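Only a single protein chain was left out; the remaining protein chains are all shown in position.
Note that the chains are named A and B in the order they appear, and that numbering of residues resets to 1 at the start of each chain.
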Amino acid sequence: MAYGYYPGCSSHGTAREYDISTKKVCERLGLELKEVEDWNCCGASPAHATSEELSLALPFRNLALAEKQGLNSIMSTCSACYNRLKVADEILKNTPEISSRVSEIVGESYNSSLKVIHFLDLISKELGIERVKEKVQKPLADIKVVSYYGCLLTRPPEFVSVDPDPENPTVMEEIIGALGAEAPDWSHKTECCGASLALSRTDIVLRLSGEILKSARFADADCIAVACPLCYANLDMRQAQISSMHGVDYSLPVLFISELIGIALGIGYKELGMNKHMVSAKTLLTEKGLI
Amino acid sequence: MEETKWEPKVVGFLCHWCSYAGADLSGSARLEYPHNIRIIRIPCSGRVDPMFILRALQNGVDGVIVSGCHPGDCHYQSGNFHARRKFAVIRRLLDYVGIEPERVQFSWVAASEGPKMAQVINEFVEGVRKVGPNRLFKDERRDGE
Partner (left out) sequence: MVESSQNENIEILTYSEVEEVGGYIGNFDVKIRKKARFVDIDKCTGCGTCYQKCPVKVPSEFDMEMGMRKAIYVPFPQAVPNVPVIDKEHCRMFTKGKCSICQKLCQADAVDYEQKDEIIEDRFGAIVVATGYDLFDASVYGEYGGGRFKDVITGLQLERLISPAGPTGGHIKRPSDGKEPKNVVFIQCVGSRDIEKGVPYCSNVCCMYTAKQAVLLKEHLPEVQTNIFYMDIRSAGKNYEQFVQRTMEQYGALYIRGRVSKIYQRGDKLIVKGADTLVGIQVEVEADMVVLATGITPRHDSKNLAGILSIPYDQFGFFTELHPKLAPIETVTSGIFLTGACQAPKDIPDTVASASGAAAKVASLFSSDEMSMEPLVSTIDTAVCSMCKACVEVCPYGAIQEEEITLRDGTKKKQLIVLESVCHGCGACVSTCRSSCIMLRGMTDEQIFDELMAVAQ
């Protein structure tokens, strides 16, 4: 059974390695992905900050196209895309007036038949963490990985459902545990990184992401696992700036969960696209004998 | 023979704890409401039997108004809810029989709402005046009984 794959804009840009590693990992785990044909941007934050209709129409088109393609699910790796697709799906399901208006705007129809999931749902619910554990070839022994969920994976809890506890989710920790690594508890799992204010209010992003890095260091983490390109962008790309601001060299590699799974499954560093990170994980992974 | 101008004669069933007290208050506040209304005091709007309304019209009364406490404030907890339900049912019967809606009215007036009681009675009497005297349902045999 194939899963519909919605890569989202970042997968072709700043988070290319997320796309690469996701595809490689799914291949290895026997999960067939079919990319949604002619998919468009989900709108993310800019859309719902400007126009509610636009913020629903953009994801709607993706849902309609996926359904037309004969897919029965749509999986996104980006938490913003997942959040927008899920919220739009729920709102459209429950308010027929809005649904017909949006359908008119887009010129497509959608019968609410798709299951909207995130990559974490794919691994933990669709496949099952036990099956991942079975295929681990290089257990990530002796590494402390803190899981950063960011805002959109668990909130608003009425719509998105990656984990039942929005304040203290544990699904990523469970996956990391199955890979053989240590997943310590830490204080900033769901704290905002500054998100899309990266360009308009960089000072806020530096402050908030700085707090996250500080707390990760405090928890004795070797690296941070993320499940969203925007979280990754702020924590990875701004790390050098934050390090010099704080007068501390954080050197905390920020890795996509798919990359961690890939390494544990025995896939190579370059193959997963991991050489594209700004804060390199090469030293850490070599030290631990994983690559 | 001198034709005296017709004045509506209406009956009001007012609940003792709220509407009757409200009418009392409008009296002590010297607010005027038409003399056309004859008030019958009942303990609760829930006491009103649909028969009262029909018998009143049968006896030639031109209009009937039933007034009780606001929903949730009934002195006897739930009497006005039962009254409201009964009224909804009898409203359908009255419509079917051809009694104009202006003739039979229902209102909620609290004990403190003197001005509102006066206004409600005023509006009711004017409504009845518009639809004219109750000739169709007056039982002529009852004249002089």
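Quick note on the criterion: contacts are C-beta pairs under 8 Å (C-beta built on N, C-alpha and C of every residue); 3 or more make two chains touch, one makes a residue touch a chain.
Computed from a predicted structure; not experimentally measured.
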item: Given A:52, A:104, A:142 or A:167, the one touching the chain that is not displayed; value: A:167
item: Hidden partner chain, residues of chain B it touches; value: 9, 11, 38, 40, 42-44, 46-52, 55-56, 59-61, 75-79, 82, 86, 145
item: Footprint left on chain A by the chain that the document does not show; value: 165-168, 187-188, 191, 215, 218
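In this text, only the chains that are shown with their structure count from here on.
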item: Centroid spacing, where centroids are CA-atom means, of chain A and chain B in whole angstrom; value: 69
